[in-house]
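Just one protein chain is left out here, and the rest sit where they should.
Chain IDs A and B follow the sequence of writing; residue 1 opens each chain.
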């Protein structure tokens, strides 16, 4: 099933509008091109509604956020919602500062996100802390970091509370909506030494959703597995002199060379719920 | 002839002021260094006139444009004009939004560009649509996408109307001024899967112009051929596990290793007019 969802990206070549950070924007653009999607980066408040209107999906990433980008994110998000385009949020650094956390809250309060992808602490910050009153109990969660069952349970609750699909990236990745939870064991721990693996995953998730609008959680699962498989394929190519810069390139290269059959053969996930 | 023009870049090592987007800025800087030119990226309105004054050429690129960069682009462009420095415009995304199109129009109305490089739809947006009254007839142009003769004719007309050299990037690249038109068949279609090939070409075009101020159209032709040759050389190195990220690096590497003799031997272009 996942293979078909990936092949749909290559066939439909969705155009993805990215409002993102300047650290990993180049990698996000290239990994979208790697899976035959196309990127547009545009963040001027004056143009984001027009830009997103001609696209097939939207990825909003709050890395290197500055205040004047927030209205553009809100406008683009609302317009994409009106048009039924899938919208992904990467709440980079939510929880690190009141500014970043509030911005994330404002986004989830005003825009409906089909998928929210972050690490555990970022996802937590969406439902707790500054200005939050969403009622998902996050007490005692410091103990759950290594407890996949607990993370899965938490992710499902957040997904239900926010009416979205939640991806919690980690050693095991969790993909959850209110009803279903998948645990993905693809990937390699060296990916944590490459900046932007999370950002890149968020961008291609928007492409997978745009090409598979009727199967959102499966499309998200396919994107998460594809990124993990790319991390494995890329790691297999490394020589002992290679490090994280070459690894970054090989991860993008692996997506370039991956097709549905390859993904199908290498995806490793469990249905938890 | 083209070889000598490239060797002049390596010998004169022009310093190029770039006001550009954050997606491909790193690649633009590295490809300028690859051909022994040097990059300066500076976009504060307060400093662009001073910065451009110590440079040999200016490249303005409207990718990821935000409103407060426009005055800096105008100031830098006007100062470069006063000093006789070559100025290149890359109208990224012109036609995609009213904001981007208007900004491109404002730039071409207030700054004289020696070269404007874009894809067909970007070049079209310069002479049609919002706020345009330049009188180049663009009716019926939707039919010209695959007609090299028609694109060449169109490019020549735009070049005449805007008193510039127009480069229309595509499967075949067109280089035109009001009197002459060249068609370049160098390049590889995989270049369309690498973000920033156009931006990089615009940056090195400024370097080629700066090192060859008396031969502007030939210098532009040399830059276009060099980028295409780099795409071919880079493609020849790829293994079956490599993808677009490695390809990006190899394209820059190819410029690093290219000299005039290599360019001369591999350039493939026709004089159309």
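Note that a residue touches a chain if its C-beta (ideal position, glycine included) is under 8 Å from a C-beta of that chain, and two chains touch if they have at least 3 such contacts.
Keep in mind it's a predicted model, so treat the numbers as computed, not measured.
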{"item": "Per the touch definition above, residue among A:194, A:217, A:234 or A:272 touching the missing chain", "value": "A:194"}
{"item": "Per the touch definition above, residue among A:49, A:153, A:215 or A:242 touching the missing chain", "value": "A:242"}
{"item": "Chain B, residues in touch with the chain not shown (by the definition above)", "value": "22, 25-26, 29-30, 33-34, 36, 39-44, 46-47, 50-51, 54, 68, 237, 248-257"}
{"item": "Missing-chain contacts mapped onto chain A", "value": "21-24, 26-27, 63-67, 93, 96-100, 193-196, 240-246, 248-249"}
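FYI, only the chains that are shown with their structure count from here on.
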{"item": "Euclidean distance of C-alpha centroids - chain A vs chain B, Å", "value": "33"}
